[in-house]
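Only one protein chain is missing from this complex, and each of the others stays in its spot.
What follows is subunit A.
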Amino acid sequence: MAFPGQPAPGGGFYQGGYGGAPGGPAFPGQAQDPLYGYFAAVGGQDGQIDADELQRCLTQSGIAGAYKPFNLETCRLMISMLDRDMSGTLGFSEFQELWAVLNGWKQHFVSFDSDGSGSVDRQELEKALLSMGFRLSPQAVSAITRRFSSQGKITFDDYIACCVKLRALTECFRRRDTSQQGFVNFQYDDFIQCVMSI
């Protein structure tokens, strides 16, 4: 089965793993990478950025484009998505990964935000999730749209938070699906740890 996040060319799964993000250009090297400029501008001496710094970094980079900058909680979520050493911060290569993923998600959002208003409605969110490959039960879709919408609208920020959570849950599951059949035998303790850490 194909895991969501990329259009599945029938069969293979876990390819790329990022929601519709293009593979991304190979960055020539840290110093020449224009992204590094944004990163270094906010990161401290330790070469790591925390949620506040990430928020500033993304705002300066203009990835949110016409949309409002990300809220802090979304930044925290994004860090936890890629924070493999559980430090609560991102190094530059983790940041590069995040950037690629965000761009993919942004393209996707833009394609559904047909009036360019900066928000999509619940039906559009449902379509967006479906096209990212998520096959969710009606209750799940309902729960997601309720959770991430305010007054029936989902902003870019909310959409990113939604994608991050779904992706984190997918990663959690995927890591345990050793036979790649789409099933996991969860022990209770592991299940709790898994879902509480998202």
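As a working rule, contacts are C-beta pairs under 8 Å (C-beta built on N, C-alpha and C of every residue); 3 or more make two chains touch, one makes a residue touch a chain; residues count from 1.
Here is the rule we use: contacts and distances are computed from a predicted model.
Choosing from "ER membrane protein complex subunit 1", "Ribosomal RNA processing 7 homolog A", "Regulator of G protein signaling 11" or "Peflin", the protein name stored in UniProt for the chain missing from the display reads "Peflin".
By the touch criterion stated above, the residues of subunit A touching the omitted chain are 1, 3, 51, 73, 80, 86, 88, 134-137, 139-140, 143-144, 146-148, 165-166, 169-170, 173, 177, 182-189, 191-193, 195-198.
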